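The complex is shown incomplete by one protein chain, all other protein chains being positioned as in the whole.
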Amino acid sequence: MTEENRGRLLIACPDSTGIVAAVAQFLYRQGANISASDQYSTDAFDGTLFMRIEFHLDQLADKEQSLCADFAPLAEEFQMSWQYAPARRRKRMAIFVSKELHCLQELLWEWQSDQLDADISMVVSNHDDARTLVESFGLPFHHIPVQANDKSSAEAEQLHLLEAHQIDVVVLARYMQILSPTFLERYANRIINIHHSFLPAFIGRNPYGRAYERGVKLIGATAHYVTEDLDEGPIIEQDVTRVDHRYDAHALRIAGRQVERSVLARAVKWHLEDKVIVYENKTIVFA
Amino acid sequence: MTEENRGRLLIACPDSTGIVAAVAQFLYRQGANISASDQYSTDAFDGTLFMRIEFHLDQLADKEQSLCADFAPLAEEFQMSWQYAPARRRKRMAIFVSKELHCLQELLWEWQSDQLDADISMVVSNHDDARTLVESFGLPFHHIPVQANDKSSAEAEQLHLLEAHQIDVVVLARYMQILSPTFLERYANRIINIHHSFLPAFIGRNPYGRAYERGVKLIGATAHYVTEDLDEGPIIEQDVTRVDHRYDAHALRIAGRQVERSVLARAVKWHLEDKVIVYENKTIVFA
Amino acid sequence: MTEENRGRLLIACPDSTGIVAAVAQFLYRQGANISASDQYSTDAFDGTLFMRIEFHLDQLADKEQSLCADFAPLAEEFQMSWQYAPARRRKRMAIFVSKELHCLQELLWEWQSDQLDADISMVVSNHDDARTLVESFGLPFHHIPVQANDKSSAEAEQLHLLEAHQIDVVVLARYMQILSPTFLERYANRIINIHHSFLPAFIGRNPYGRAYERGVKLIGATAHYVTEDLDEGPIIEQDVTRVDHRYDAHALRIAGRQVERSVLARAVKWHLEDKVIVYENKTIVFA
Partner (left out) sequence: MTEENRGRLLIACPDSTGIVAAVAQFLYRQGANISASDQYSTDAFDGTLFMRIEFHLDQLADKEQSLCADFAPLAEEFQMSWQYAPARRRKRMAIFVSKELHCLQELLWEWQSDQLDADISMVVSNHDDARTLVESFGLPFHHIPVQANDKSSAEAEQLHLLEAHQIDVVVLARYMQILSPTFLERYANRIINIHHSFLPAFIGRNPYGRAYERGVKLIGATAHYVTEDLDEGPIIEQDVTRVDHRYDAHALRIAGRQVERSVLARAVKWHLEDKVIVYENKTIVFA
């Protein structure tokens, strides 16, 4: 059994009797073996049902086109919004950074040790600081400065790159710039940001400074999909770490790095393995 | 949709193509709606598959006998070991304690606030310390002293009680006596113990004393099913809490109480909700 | 060495060379042995220094009056705000509750097992729900209803009780009423509240409902001293617990109970042991 022949179905639809049977039966008739399935219903009889099914099917590459075609009528019958993702097709990822490199570093290392099931097509930054690190991993680095008075030309250049490389997912690994609605819409639910606080605490700028002012006893980080409402997008993962009165804003920032990088790495990993479904500004994570 | 009509199937069988479809199809034909399903295979093609399915079926009480009868041939075809449990039938629980009452207390509170889906039929102890507490909850308390030179008569009395009340699950909430093989066999995979260490560290007596000697920086607790090999049974849940050099053995014991009671409460809860499958001295927990 | 002869000094003053030496020398000359000392300076040369010193002195009760008198000139020299607390004098505590009793229960139990170094003088509630529980511990329960249109008469009655019993500390163990500025001023830095969120997230009403809406992956609780700015007082302790998409607002509330009661119990314990210094809306906790 290889990755080669592993496929994944993500499904969201109105809950009703017989859906699981119908999908399982469909896959069985196609000759597929279900190796993992997760299911969650918001409310058993008139709510929404979410499913993630992982299956194996010999010669999947040859069969997947007809499999999807055959699945379409079933999907329509149950009013599914659905997505098929073959495991062998690694997602193409772009990482955006600014000057703080710890999150980038974590992602590169996880990628190098085969923990991130993606091709990193490029790293993009508004500064040149990350170049040496990125190039030491043999990856392309693009320095695209952002002018405060003309962000659109930088974005145009970024979008051009992303499209030229058929990027599937963009990771903002402490990229401190706000993206335009146009950009966000183009990659809806495919841009993952790490916010350096336990959202919704300390939305916006300088969360560590404000955490210090408030005297909190834990600091956190939040990975979320980016939407137009700043720091309000669907949360994928969060975690915290303990601090005390001896931590000033700088010490909080240092302590926060650990939790930022592990939270972002987990969120990215789940996204790459098609374990996240977005529904009404929340996520269902079948981790 | 009420608990009244909720049923659960726990299944373990050799993995093969079509099992999920067969089970889902079966339930669909019975008119049941699958509200939750979990699945785990040790290895996709020739391993063991574990499933937990929760479903709703109108008038379940009337239909469950025929449902089980109809399921039997399917179960045989796929060589399943399986178990059907209707949610409306609360398990009958006996709690055994000795002199330390914090775990008992936690279970009683959780039960009182409807967090433990069980009937507590009795509390049994070799000491009388717990009587006031237990009776303040309106529950029967049985003081059965255990003589060091004749444990069997106490066990006989305990077993008599358990059988008279048709007990489904026995919780050893810091009950410091060793049970005989006969007793254990009678309630195999239905006796849950809390061990006051992060097993397999500090197997046996006085784990906090030995944790102090070793100078560990975390102490833990382990809830497990009891087997003849002391402290070696299948682990259901574990957790730890941080300590430091200022904790002597007594302080460790106090700190450990918090983690003991929360670990035991979680394990008992999962058992009561049929979320635990035991397989070869390990547990699959669909929490 | 008994609690009888243990004293504690809490000190805050402008930092300058020689303070530690002066205090240590003072205690030495009094014949005291320092058994624990903690110290923290906001900035080494012109900041504020905080100290907590625990010492033993034979026949402390007889000597403490002169010890304090002798310390006064030293305190003045270094511009200290300071506080002396003999360990033998257990603080007199009042607990205020409403209808949810888990935090109260935790405190009563900790107190019963000698983990809270206080006398619980009374439990006060605007409802009668807690009466049975409180009286089962042999403690006085006062039911003081609060009328929405006349809160002041209830407060008058509460203040009268607190004063009649010389209460040192008030714990709001899920007491859902807002206290007046007069009340707060009377017990400044001596009223501890548990807020059922990870402040500053979800300030105000219904934090679990809002946590559900936001789709957070952790929920938390915050123990803090109460000030006029609702949920803005100095934080003593916080903690979180992991949740996922399957938790609705009710399930979040249940999960949150565990973290609420442990956070509140820790904060109260530290306060009772004179381990907390409040400084500019923050706490220094020498835990």
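Worth a mention:
Each chain gets a letter, A, B and C, in the order it is written, and its residues are counted from 1.
Following the convention adopted for this analysis, a contact is a pair of C-beta atoms (placed from the backbone, for glycine too) under 8 Å apart; a residue touches a chain by one contact, two chains touch by 3 or more.
Predicted model only: the values in this text are computed from it and were never measured.
Here the chain not displayed is in touch, across the complete complex, with A, B, C. Across C:A36, C:A188 or C:L230, the residue that sits in touch with the chain not pictured is C:A36.
Among C:A24, C:C68, C:I203 or C:I254, only C:A24 touches the chain left out of the display.
Of the listed residues B:A22, B:V146, B:I235 or B:L252, the one in contact with the hidden chain in the full complex is B:I235. On the side of subunit B, the interface with the absent chain consists of residues 40, 198-202, 214-218, 220, 234-240, 244-246, 281-285, using the contact rule stated above.
Residue positions on subunit C in contact with the hidden chain: 1, 15-25, 27-28, 31-41, 44-45, 56, in rising order.
Although one chain is not displayed, subunit A still touches it through residues 102, 105, 109, 113, 115, 136, 254, 257-258, 262.
Just so it is clear, only the chains that are shown with their structure count from here on.
Viewed as a network of touching protein chains, the structure reduces to a complete graph with every chain in contact with every other.
Fitting subunit A to subunit B on Cα positions gives a rotation angle of 180°, stated in steps of 5.
Inter-chain centre distance (subunit B to subunit C, centres taken as mean C-alpha positions): 37 Å. In subunit A, 40 are the positions where the chain touches two or more neighbouring chains simultaneously.
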